[in-house]
Structure formats: C-alpha cells, structure tokens
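Removed: one protein chain of the complex. Kept in place: all other protein chains.
Here is chain A:
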Amino acid sequence: MISFERVTKQYDDDITALDDITLTIHPGEFVSITGHSGSGKTTLLKMIWAEENPTSGKVYFGKDEIHRLPRHLIPEHRRRIGSVFQDYRLLPHKNVFENVAFMLEVSGRSDEDIMHDVPYALDLVNLVGKEHRYPHQLSAGEQQRLAIARAIIHQPQVLLADEPTGNLDPATADEIIAIFKKLNELGTTVILTTHSKQIVDSLARRVITLNQGRIIHDDIKGSYRVGSTMATPAPKKKQVSQQQTIEHANHNKNSSV
C-alpha cells in the first residue's frame, strides 16, 4: 500500500533527514515508528503527506508515485489519509462539530451526511455534549480526541499519527491508543510515530526503528528497542536490519492490495 524505494532526503544545509530508506507498509498493518528526535520519523510521514519531496528515491501510495502527482491532485491524495498531529492542528475559529464536519465538507459530502456522521464520530472519541465548544475550551486530551474524530470521519484508508500522545498524560495516551487499535481492527492501516516505550511494547505490532535517517530495526512483532536510543548504529547491524526489511516487504507482498 505504501512503499519507500531507496528514499533519501537532504536539506539545503547538508542535513540528511532520511538516508536510503526502503520499506513497505501493507493494508491493515499497525506500524509504530520509533527513534529519538531528529531520527527522521516526521520526515518519513511528511513524504506520505506530500509535504516534502525526496531528494532521491520514490514513495508510492498504492500505484501512485506521490511526488509525481500533479499539484491539483494533492488535496485528493491527502483525503485518502487521516492525519493526527502532536500539536493537533485544529481550526481555532470552528467549534468541535464544525472541525469534524469540515473534513466531510472538504470530501464533498452532503449536509445530511454531515448531520448523520459527525455525532457518530464524536461519540466514538467520547466528545458528545461538547459540540459547541471551541478547541481552546478543550483539554489537551480532548483536543487530540477531536483531531482523531476529524481524521477518521471520512473513513480514510490510512491513519498517520505523528507523536499523537507526546503532549498527553499516560492515562489519556492509553485512551488514544485504544482508539487507534479499534480503528485498526476495523481495517484502517495505522502508522504511528512515538517515543513511548510503554505504547510500543503494549501494542506488540510491527516496529520500525530509525536512527540518523536510517532504518536500524524493522520487527514484525516488535518492542521498543534499545537501539533507538543509540547515538550511532553499528554499520553491520544496520545493513542486516535493512536486509530484514526488504525480506519483510517481500514476505508480505502477497497479502498487499
């Protein structure tokens, strides 16, 4: 479904954010991407959002090479994705109901659909009764749940969550992860970047560990790896891990849509 083929991203000041990344994510997977700050997690997601272009290599979403999509098709591409950000990125001048409804308006849905679906999504994230509040009138956990409701309301194929629990207390973080799990069980592919060992371990799903823009581990049923905190990965181990990644990709190819 989503694949990176030898993707490298370098910024003007010679900082390498991603270094020769190759990986495939299949429909229905729940993938956690870990690594310390600056390891390239967010850049990886930005490639999928078409927010950044790779310096070299290709990123595919289904059959589409994302960065060759014409400009006018980028919004349509982004609507295939549900997006949750660490800083929520809610619309401050729209209330709870309108924030979620906005996603359906953008998707061209009718007013009847909006009146029917939005309450359902708000119920799912436990925000019923707060429809008329504005984002600044919500707690951090509520704002993130609102962002999730907005991200899933149009039933996207993939949910990208960039450190969604970074600003939340452990109990609220658990609630958010529970919602992601539920969505994944319903068939949505979830890609999550996180620093949290507790979350990664509790999920016991595929874990990709990045360090200095390279994949150093890609475990099918992984846990938070000590390697993700290493300043510099051992070159040998890195090569093995990338080989494992390619094997993992090939292994799963048959099940991809």
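What to note about this one:
What we mean here is this: contacts are C-beta pairs under 8 Å (C-beta built on N, C-alpha and C of every residue); 3 or more make two chains touch, one makes a residue touch a chain; residues count from 1.
Keep in mind that, in the parts below, contacts and distances are computed from a predicted model.
The protein name that UniProt records for the chain not on display, among "ABC transporter permease", "NADH-quinone oxidoreductase subunit A", "Hydantoinase/oxoprolinase family protein" or "Cell division protein FtsX", is "Cell division protein FtsX". Checked against the full complex, the candidates A:Val7, A:Met47 or A:Met103 give a single residue touching the omitted chain, namely A:Met103.
For the chain missing from the display, the contacting residue among A:Arg79, A:Arg133, A:Lys181 or A:Lys197 is A:Arg79, taking the whole complex into account.
Among A:Glu65, A:Asp111 or A:Asp201, the one in contact with the hidden chain is A:Asp111.
The chain that is not drawn here is touched, among residues A:Lys94, A:Lys181 or A:Lys197, by A:Lys94. Hidden from this view is one chain, which touches chain A at 49-51, 71-72, 74-79, 81, 83, 85, 89-94, 98, 102-103, 105-111, 150-151.
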